[in-house]
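Heads up, one of the protein chains got dropped from this complex, but the rest are sitting where they should.
The chains carry the letters A and B, assigned in the order they are written, with residues numbered from 1 in each.
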Amino acid sequence: MPDSQRHDETDVILAATGGMPALDTEMDVDAETEIEMAATKKLGIMGWLAIGWLALILVMAIIPGIFPFGELGERDIEALRNDEGVSIAHPFGFDSRGSDLATRVIYGCRASVIVSVGSILFGLVIGGILGLMSGYFRGRLDSVIVNVFNVMLAIPALVLALTLATVFASGDNVSYTRRLVVVTLAIGIVSVPILGRITRASTLTWSEREFVIAAKAMGARSHRIIIREVLPNVLPAMFSITLLGMAIAIITEGGLAVIGVGIPAELNTPSWGNLIATGRSQMLLGAPNQIVGPALFIFFTVLSLNYLGDVVRARFDVRESVL
Amino acid sequence: MAGSGKAHLSDNADEVLLRVENLTMHFPASGGKVVHAVTDISFDVRKGETLGLVGESGCGKSTTGKAILQMPPPTSGSVVFDGTDLTTLKKSQLREQRTQLQMIFQDPISSINPRKRIIDVVADPLRVWNRTENEETVVADALEAVGLEPELSKPKKRHEFSGGQCQRICIARALVLNPKLIICDEPVSALDVSVQAQILNILEDLKQQFGLTLVFIAHDLAVVKNVSDRVAVMYLGKMCEVADPDDLYHHPAHPYTNALLSAIPIPDPAAEQRENLGLSGELPSPMNPPSGCRFRTRCPRAEDRCAAEEPQMREIGDQHFVACHFPLVDMGPAETPVDVAVD
Partner (left out) sequence: MAKRTIRRIEAAPDADTSQPLLAVEDVRTSFNTAAGRVKAVDGVSFTLERGKTLGIVGESGSGKSVLSRSLLGLLPGRNVEKTGSVKLEGKELIGLSEEALREHWGIDMAMVFQDPMTSLNPVTKIGKQITESLRFHLHMPKDEAKETALALLQSVGIPSPAQRLKEYPHQLSGGMRQRIVIAIALACGPKLLFADEPTTALDVTVQAQILDLLQNLQEERFMSVVLVTHDLGVVAGRAHDIAVMYGGRLVEKAPTKQLFAEMKHPYTEALLESIPKLNHASHTRLAVIPGRPPNLIHPPAGCNFAPRCNYAQDRCLVEEPALTADTPGHEFACFFPVGSDEGRQALAANVAAGKSAAGTPVSLPARAHT
C-alpha cells in the first residue's frame, strides 16, 4: 500500500475517496503535489516566538556576561541586609547569599543547555545506531538489542544518576566539570532506549518500503542502503523526538538537583535545577521569588521545545507514539 | 511428495536463460506451523520471451519471483540463471549477478525514495556498481526510452509524478545496468486502467528494443495474456498449466484455468460468457495444503486418484502442458509415473 506522507487536507480527500491507494494513485499524487506546495507554510507567531526564546537561551549560554544584571559570584550583602526584593535592576531578586538571581539564572543556561543537548545527542547517536541496525537487520540482532533496551528502560534516571554520582563523583573535591558530565551521562544513558525504540520503529517501517527492496535487488550493500535510503527518511522522526527529549532532559536535571545528585549549588555553578533546589527551602520561609526565575525559564524553554517538536512532527507526519 | 514434473522444460540449453527446478519456499509461521508458499515447482524462461506467471492470492507467484532473485533464498531447489546456479553462490558472487537480474515492483510510488531526485534514483544502480562514466547520458537515454523528458524529469522528486510516471521511472532504473532478465511483479496492478495500457506498451517496446527477457507476474489474466509469449498458471504453490496464451484461452486444459477464465468478466454484454463452473469451497490454507493435487478440494472433476497422487506435467498439445489427472482436453488417463512417492 502506497503510504506517502499525508497532511490534513489530503486526509479530507482521501476520506472522501475511501482512501483507496491502489486506484487513486493518480489522484493521490496530484493531491500530494498540492499539499507539498502548501506545506511550506509559515511557522506562525507561536513558532517564531519559540525559536526566538531558544535563540535567546543559546546566547545566554554562550555569552552570559553581556547581560547587565551583575557578575556571577558577586554578593551584595547590603541588599540582603535591606531585605531588598524584586526591582528592575534585579528582576528576580536575590538569593539567600545575596547573589542576584537574574545573573544566576542566566549563567545557569549554560549548564542546562550542555546537559540537555549533550545527553540527547548521546542518546541519539547510540540509540539511533542501535535502533537503525535493529530495525533494518531484524532477526537475532534485533532481539538482543530490544532486550537491552527493555533492561535499560527499567532503570529510573534518578537511580542511575545516584549510582553514577556515587561511583564517579562523590567526595568533596569533585570538579564541576565532572559533576556535569555525570549528570549528562546519566540522562543520556536513560534516553538511549527511548530514542532507540523510536528509531527502530521508524526504521522497521521504512525498511519494508519497496525502494529499499529495490536497492537490495540492485546489489547495494547494507551499509549503503541504511545510510542513503533508510536514514534520510528516519531522520525527521528522530529530530522531533530530539526536541521533546531535550525538554525532558531539562526537567530531569531539575529533578536530579532537587534530590541532591545534580550539579552542586556552589557560587559559581548555577543551574536551573540547583537554583530550584536551593530556592525550595527558602520558599517556606516566605521568599518564593527564588524559584520564580529558574521555574519560568524552564517553563518557557520546555514549552518552546515541545511546540517546535510538535511542528516538526506534524510537518513530517511522524506517526510513532511519543514519550 | 513428488513435484509437478518437468515435462514443460526445454531440452535446448542454449535457448534457456533461466531454469528453475524443484523450487520450494516454505516459511515458518507461529505455532510451529509452516506456510507452504511454493512447493517443488519447475519452469524455465527462454531467451527473449515473456513468461507470464498468473494466479490468484496465495498461489505463490510473487514468492516465486522473489525466489529467483534469492530474496529470500529458496528453502530448496535450484535457480540456474545464464548457466550459474544462484542458490550455490556466495553472498559476494550473488551480488555481482544482480546486475543482470532486475525487478519492477507493484507499488511504483513506494519503489522510489521520496527524498531523492529522479536523476539520483535512476543513476543509483550505476553508482552502486561504479559504472559512473557517461552517467548523465545513460540516465537520459533510459528516461527517454520510457517516454519521459530527461531534462525536465531529472531534478524533480517523486511527489511531482503520477503513479504511471513513477512506474516508468522504475523501469528506467531497471534498464540502466543492461540486465538480461527483468522480473515484473504485478507492475500494473496499482495503476489506473488507462495507465496500465501505457506501461504494457512500454514494456513491449523495450523488450524489442533491448532484447530483454521478462517474467511477468500478475493476477489479471487478461493483462498477462496480452503481454506474454507463454503463460504459466499457478494455484496454491503449484503449477497447473503452461501454454501459449491464445491456446490457453481457447483450450484450457486444467479445471482451475477454466474456472479462472469463466470468472473473468468481459467488457462486452454481447459476448458469450463461459459457463461459470463455480468453484466450490474456500481456498485451503497454505499451512495445510491438500494431499495429491492441491486443487482437488474445489475441483468439479476430482476423483480418488487426485487425493492419492500428485499429477505431473504432461504435454497435451503443441507446447501445451498440464498437471492434471483428468484434464479438460480428452486424451485418456495419465500413466502412473515410475517414481511417484505416495505419502
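Convention: a residue touches a chain if its C-beta (ideal position, glycine included) is under 8 Å from a C-beta of that chain, and two chains touch if they have at least 3 such contacts.
The structure presented is a predicted model; accordingly, all values stated were derived computationally and were not measured.
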| item | value |
| --- | --- |
| Selected from B:Ser4, B:Thr63, B:Gln198 or B:Gln312 as touching the chain missing from the view | B:Gln198 |
| Sole residue of B:Leu53, B:Cys170 or B:Leu260 that reaches the chain not shown, by the stated touch rule | B:Leu260 |
| Contact with the hidden chain (one of B:Val79, B:Val223, B:Met239 or B:Cys299) | B:Val223 |
| Contact set of subunit B toward the excluded chain (per top definition) | 56-57, 162, 192-194, 196-198, 200-201, 204, 219-223, 225-229, 244-246, 249, 259-276, 278-279, 282-283 |
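Convention: only the chains that are shown with their structure count from here on.
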| item | value |
| --- | --- |
| In the complex, subunit A residues that touch subunit B | 1-5, 21-23, 25-26, 28-30, 32-33, 36, 209-211, 213-221, 224, 229, 232-233 |
| List of subunit B residues in touch with subunit A within their complex | 69, 71, 95-96, 98-99, 101-103, 105-115, 124-125, 128-129, 159-164, 166, 170, 173, 177, 189-192, 195 |
